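All protein chains but one are shown at their positions in the complex.
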Amino acid sequence: MKRDFPVLFERSRAGRRGTLPPAPPEVDLASLLGGDNLREAPPRLPEVDELTVVRHYTNLSRRQVGVDTNFYPLGSCTMKYNPRVNEAASALFAELHPYQDPDTAQGALQIMYELQGYLAEITGMDAVTLQPAAGAHGELTGMLLIRAYHESRGEGEQRRVVLVPDSAHGSNPATASMAGYEVQEVPSGPDGEVDLDALRAALGPQVAAIMLTNPNTLGLFERKILELIDAAHDQGVQLYYDGANLNAIMGWARPGDMGFDVIHLNLHKTFSTPHGGGGPGSGPVGAKAHLAPFLPLPLVKREDGRYLLDYDRPQSIGRMRSFYGNFGVMVRAYVYIRMLGAEGLKKASAMAVLNANYLRKKLAEVGYRIPYDRLCKHEFIAQPPGGLKALDVAKALLDYGYHPPTIYFPLIVKEAMMIEPTETESQETLDEYVSAMAEIARRGLEDPEWIAHTPYHTPVRRLDEVAANRKPVLRWRPEGED
Amino acid sequence: MKRDFPVLFERSRAGRRGTLPPAPPEVDLASLLGGDNLREAPPRLPEVDELTVVRHYTNLSRRQVGVDTNFYPLGSCTMKYNPRVNEAASALFAELHPYQDPDTAQGALQIMYELQGYLAEITGMDAVTLQPAAGAHGELTGMLLIRAYHESRGEGEQRRVVLVPDSAHGSNPATASMAGYEVQEVPSGPDGEVDLDALRAALGPQVAAIMLTNPNTLGLFERKILELIDAAHDQGVQLYYDGANLNAIMGWARPGDMGFDVIHLNLHKTFSTPHGGGGPGSGPVGAKAHLAPFLPLPLVKREDGRYLLDYDRPQSIGRMRSFYGNFGVMVRAYVYIRMLGAEGLKKASAMAVLNANYLRKKLAEVGYRIPYDRLCKHEFIAQPPGGLKALDVAKALLDYGYHPPTIYFPLIVKEAMMIEPTETESQETLDEYVSAMAEIARRGLEDPEWIAHTPYHTPVRRLDEVAANRKPVLRWRPEGED
Amino acid sequence: MDFTPHTPDDVRAMLEALGMQELRELFADLPDAILEPELNLPAPLSEQEVLEHVSELAAKNAPAGKAFLGGGQRPHFIPSIIPALVQRGEFLTAYTPYQPEVSQGVLQAVFEYQTMIAELTALDASNASLYDGAAALAEGVLLALRQTRRMGVVVSQGVHPEYRQVLATYLHAVGAELRTVNLQDGLTPEMEFGDEIGAVVLQSPNFLGAIENPAPWIEAAHAARALVVYVADPLSLALLKPPGRWGADIAVGDGQPLGNPMNFGGPQFGYIAVREKLVRQLPGRLVSQTHDVDGRRGYVLALAAREQHIRRAKAKSNITTNAQLTALMGAMHLATLGPDGFAEVAKASVARAHALAAELIRLPGVELVTPEPFFNEFALRLPRPVQSVRALLAERGLHAAAPVSQEYGENIALFAATERHGDSDLHELVQAMGEVLS
Partner (left out) sequence: MDFTPHTPDDVRAMLEALGMQELRELFADLPDAILEPELNLPAPLSEQEVLEHVSELAAKNAPAGKAFLGGGQRPHFIPSIIPALVQRGEFLTAYTPYQPEVSQGVLQAVFEYQTMIAELTALDASNASLYDGAAALAEGVLLALRQTRRMGVVVSQGVHPEYRQVLATYLHAVGAELRTVNLQDGLTPEMEFGDEIGAVVLQSPNFLGAIENPAPWIEAAHAARALVVYVADPLSLALLKPPGRWGADIAVGDGQPLGNPMNFGGPQFGYIAVREKLVRQLPGRLVSQTHDVDGRRGYVLALAAREQHIRRAKAKSNITTNAQLTALMGAMHLATLGPDGFAEVAKASVARAHALAAELIRLPGVELVTPEPFFNEFALRLPRPVQSVRALLAERGLHAAAPVSQEYGENIALFAATERHGDSDLHELVQAMGEVLS
């Protein structure tokens, strides 16, 4: 009875109409647009009625889980609750055009201006740009600031290397490459933190920057951070803070105070804006004063009680995005910060860390291995007991109604399960999750066949990824067409 | 792995908070409200965080089907597509208070005024009240008009009987009782229509009204309607039209033109406003001129370009509802009528009737019995083949992803399945449904065990209704409390 | 735009399957004489056009989101999650849950709603909802008459006048006698009831906002073996002693204050709750817990033998469609607030109303009509005709001073305040009232 779920194109019937726009004025397109310029055949979009569209997407959504449906402890992703008030608030600004007279958009500019200030305050930075469209985009922006800084000091040619710990998120080395740098990996020590000696050894006048996440992707706070930064600064090396993990320490410590020179934030993680199935996000970048002149165009500033877009920034690296960034996401983050205030942000981080440590403790009690079993921050790494595979535990969790953790990352831990419960989950949810994990471990060890074939109750079961990679099918085609 | 789905109260933890209202001013409630008047213990509402509320209701909705998810041919209910534009439009009027100065609600009153007019035009009536909150409420309103009319002519005491065909919707006789009448059933003839001779025989000076649905609940148009109405009118009997089935003939014929004196409509059926899991609806009543003076208070009228609420109606039956009825539902119906116009309404009925006849034909081809196998209107009655039960076919349909038809109604047909596809379903959907029905019939006849235990793939399976009726459990209680 | 998916080819093919050529043939069984009238309706519009049109109409209204108006409807703050959840298509586009296996969402939500109403009223059982407060009152009284087999009803003038009008319409229909007892100094006087009286109705806080002492009426009613129908604003039950605790048999009211938008008066929902012994007399839908063949907990419609589709002329009521979605909004609202938040909203409302009253009665010629203690609404006698005061306030963008029916006295206006009003809102109204009355 479980049939293939049709592709919308398969529901198409020639001549069927969905929404009818108002009848367009009768004009001769060939004469207005030039006959040679016209499309010969229309794009083959689905021809479906409105109810079919509604049913299709409604039922697709029923084949999808999200934070709104399930506990979703996907490590490194901060799948916290996305308050609906954010959506209501951002809808108030949906009909603003980026090129309307700024005097008719003062409310929007005020939000941007204040958000720049709040984020500077939260991170301990001197200036903030809201322009980057996501975390990785923020990373690139930040690294270009550093590059421009070195160039401005005549060290652009010399400083060609960026140091990245081996535990880093993949976007860090990828960003460094896009910023035109050579990437050099720095090993982690046995305690999961950056090997400070190795790092010192790697430092030198050829190094432009170190990209660090702190707490790192193992969920561990780099305890020697102040020494590390001092050592780097001594060599003229800039310190980049990947703030995707700021949810761990908001209100408890500021990267700026640690000595970091530049930071990006993920509004779609730490500041509760929804992930949308993969975006859009927003990745503001904060910088210390010496890097501020290089921030991208434009910034929002305030003059005589008016908010305006400042393009007069001669040292700027230029633009990173059209217009002013993902403004709609900024409104959401603005609302979140205004609702939580300083104490709420601090409490959010405390509860995120409390949840992570509690879960770490409880999972250890039911047999999961914790490779770095010490105080963690917002997330931690676990490994399945016995010979169980992280993948199998993940698939089994699906049948229990949970979204699995991030698996096989970071790369330096075998069978890693990176678990980030976030602060918006209750103790009961964590306890129930632990029971499920315990049952999965027990059953999986007893019955390897069972776990190897999980999940059983999902809309589809394990999918053939090998086939998809060998011969990808990236678009639908009508039958008979190849 | 399928566990009981928790009741929200079971997710409660003492002291946990959801939405926080702004901190209330500090006042001494005992002195403001009187100490003896205060509640001793607060109501035991669930104490849950906002994410828990969101997950609970999101997941509840995932245990629910609707028109937006499935084909839903529930007879007599007109489960047509509910355009989302209706919701967007009605939201524009959410913040109007019924007691604000009518000069500050002219747009709302204009909608009501125009809707009164459109519905009068569509039904062929002289005046319309929008006050009734649903179809049955409209029925009561209509019957009270008739009663007031007879009373005004000094025939109130004498006319004590209301005639209702045996095929009528249950709300008709129930309404007649609530309106203080004795109900006398009129049998249907072998052709499924009211037995005209029996009806003539029942007519007399004791009869106040006949309540008729046309097309009737078998989906058949009462072909002798004009004679029937003449015969009744000759005896001073008023004709009530149950317009819940107007979707069958909109734009093709008007009950007023047939001679009916009063009609109710179901905006939540014919006029595409959503059914909301059981309401709210709206049941406007149209009346011929001789009944118009009795319509409930207030009506909307227009004077010197202003819209106002007319309370100066001395013969009115009084009020049927607080304020002005389900205004939000009226906006939705207004939008629908404005989008369709006369031609669209006519087309909607034509497609509804086309779909019903097509489905009737196709189901007959795959073995279903059609007790009245002739041209039907918006719906028709089928019976399962062989010894299959309507209930079992209905339950089997659930596994095929369909909402079943209305079953065991009307009462005059054994194992009745009352099927109303509506006009917003496509030929493909009907064809797929017929395939499923064919397969169910075939499989059910081959394997009675299989069909007797359907459904297998629903969130819960067949439920013990006997236990629920014998010892109803109408509220949740904490464990240990009985 | 008409939302039908049929292409001309579809229509042709389907007609052909029926052996027909034209759509007209589908209506061959209708008398020719009445076929195909010309309907005089405006031309069809696209979605874009209709939204533009309706937006223009909406712009002719002044939203009353901060109205100081009460009388059965008040502006309350609605958390954003509620529209988001209630508008999920599954809730919006389902109907009465006749097929429980695929309707557990609505059924369980109703079961939880019933529990919440029982908790608020301190009674045993609630139904799934009724149309509005007025219909709930009428149904409550009819229930009492059925149970007592009597035909006399006494209602306090403290009950919302529109509810009483609806009640009168319903009672006239079945030939019951309705007697109204006037308020004395804004409160329902003590009295005794004869043995023809089946139902006794009072409201607290009453229409003028005053908190009644229902004990004497309830005692007197029960002495006469009549049942007591208690009309209560559900928000007041966050703080005030509930009907069940006072001894009432039936509680009814309108759910709007539980976070339903005002919608110019509807839709919202009516609630009704009763003592155990009256359950089988309840009108409308009831949801019961039960279990499925695998032993899993589930929910079904129960005791349908009370209802029109089974019992027809002998049904407890003709109600079919109720107000499920708006009742669901009420349940979501209570769930979101929880007991503390619910009490805080009520408290804010009380505090604001008292602060406002204190200011307004200092204006010359203004007099408090409602006796203390009152809840979050109160009535004032104004030195000028109320309609004109309301109109002058409206010109200043303020919605207040709902005219109270003559039966309560001359120039009486109702005011309310809620958690939506801040100090500056109160101040603005007081200021404006000062100007308007001077």
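Which chain is which? They are A, B and C, in the order written, and residues in each are numbered from 1.
Throughout what follows, a residue touches a chain if its C-beta (ideal position, glycine included) is under 8 Å from a C-beta of that chain, and two chains touch if they have at least 3 such contacts.
Note that the structure is a prediction, hence the values are computed from the model and not measured.
Colleague: Mind giving the shown chains that are in contact with the missing chain?
Modeller: A, B, C
Colleague: From the list A:Ala201, A:Leu226 or A:Ala289, pick the residue that touches the absent chain.
Modeller: Here the residue in touch with the unshown chain is A:Leu226.
Colleague: Among A:Ile122, A:Val285 or A:Ile451, which one is in touch with the chain left out?
Modeller: A:Ile122
Colleague: Which candidate, A:Gln116, A:Thr129 or A:Ser171, sits in contact with the chain we can't see?
Modeller: Residue touching the absent chain, from the options given: A:Ser171.
Colleague: Mind listing the chain C residues that contact the chain we can't see here?
Modeller: So the residues of chain C touching the missing chain come out as 47-48, 51, 77, 79-80, 84, 87-89, 419-420.
Colleague: Where does chain B touch the missing chain, residue by residue?
Modeller: 13-16, 19-23, 48-52, 54, 58, 83-85, 87-88
To be clear about the criterion, only the chains that are shown with their structure count from here on.
Colleague: I'd like the Å distance between the centres of chain A and chain C, where a centre is the mean of that chain's Cα atoms.
Modeller: Computed from C-alpha means, the inter-chain centre distance equals 46 Å.
Colleague: In angstrom, rounded to a whole number, how far apart do the mean CA points of chain B and chain C lie?
Modeller: Their C-alpha centroids are separated by 19 Å.
Colleague: Based only on mean CA positions, could you tell me how far chain A sits from chain B in angstrom?
Modeller: 47
Colleague: Could you list which residues of chain B touch at least two other chains?
Modeller: Residues 2, 16, 50, 54, 58, 62, 67-70, 81, 83, 424-426.
Colleague: Two or more other chains in contact with one residue: find those residues in chain C.
Modeller: 1, 3-5, 10, 46-47, 79, 81, 89-90, in rising order.
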